[in-house]
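Structure record follows, encoded as structure tokens.
A protein chain is absent from this complex, but the other protein chains hold their places.
This part shows chain A:
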Amino acid sequence: MTAIAPAAPVRAKRVLPGFGLTMGVTLTYVGVIVLLPVIALVLKGAEIGPERFVQIITAPRTRAALQLTLVAATMATIFNALYGLLMAWVLVRYDFPGKRLLDALMDVPFALPTAVAGLALTALFAGNGWYGALLQPLGIEVVYTIWGVALAMSFTSIPFVVRSVQPVLEDLDPQYEEAAVTLGAHRWTIFYRVILPAILPAWLVGITLSFARSLGEFGAVVFIAGNLPMKTEIASLLAFIRLEEYDYNGAAAIALVLLFIALVLLVASNLLQARAMRYKGKGA
């Protein structure tokens, strides 16, 4: 896939130089680093054949892993959708001491290596950890349960919703809210009928990205999940285990399912993004 700079119809009057060079570099790099390996996976998938593919995917252990991954990612995303909306609202609408620090903290989960997050959460919620010591007497077990899986997924994808909603909320023209007040709308009605529709596409973008990230999360989850087959084994870990067993077909089939879901979510978020931009343009 080391494509040559394409003879695509570039506009006739080009003042700036460097199209051939930069395009050549871009296509070569993306081709070698991204596209070629993905093609290797797709070819492997084609080699497996539909019958064997379905067999692998519907095997009880695979089904359990996929189900756990989807359910835990949904739990994580529900928390992040609400927490992210709260954070975006508070950071945009109110002024209070420590606001900038709070804002900066929102980026931590992206900058913190997932293995570090997994280690910290596991130790925190273990019996002798700060949180575990509080929760275990109440009979709440987090480590080695689906709650732990959801927790790790949630932590690593916190910034998506906040950072998607924040700019749209900032640009929201106050005149719509003013009009609603003049017309006698109640505070809650204004949020529900005026603000929410405007931020909904951006919120959904954040939710989609958060969900996609949770489905793919590995580093943080393997620490806290305990990785018991049929119970707390996520899909990407099962693919990894299949590799270690030299079952390349098994690994490739599971990876393809995850890749397919990821691409669907990527397309969905791009479509939503286009809608969100429409609203963003409305303000100011």
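As a working rule, a residue touches a chain if its C-beta (ideal position, glycine included) is under 8 Å from a C-beta of that chain, and two chains touch if they have at least 3 such contacts; residues count from 1.
In this text, contacts and distances are computed from a predicted model.
*Asks:* I want to check something: the complex is missing a chain, and I'd like its UniProt protein name from "Sulfate ABC transporter permease subunit CysW", "(2Fe-2S)-binding protein", "Pyruvate dehydrogenase" or "RNHCP domain-containing protein".
*Replies:* Going by its UniProt entry, the chain not pictured is "Sulfate ABC transporter permease subunit CysW".
*Asks:* Please pick, from A:196, A:228 or A:263, the residue that touches the omitted chain in the full complex.
*Replies:* A:263
*Asks:* Out of A:66, A:81 or A:121, which is the one that touches the chain we can't see?
*Replies:* Here the residue in touch with the unshown chain is A:121.
*Asks:* Which one touches the absent chain: A:54, A:86, A:133 or A:230?
*Replies:* The one listed residue touching the chain not shown is A:86.
*Asks:* Using the touch rule from the top, list residues of chain A that touch the missing partner.
*Replies:* Residues touching the hidden chain, for chain A, are 6, 8-11, 14-19, 21-23, 25-27, 29-30, 33-38, 40-41, 43-44, 83, 86-87, 89-96, 98, 100, 102-105, 107-117, 119-124, 129-131, 155, 158, 170, 174-175, 177-178, 180-182, 187, 190, 209, 212, 215-219, 222-223, 236-237, 239-240, 243, 248, 251-252, 255, 258-259, 262-263, 265-267, 270.
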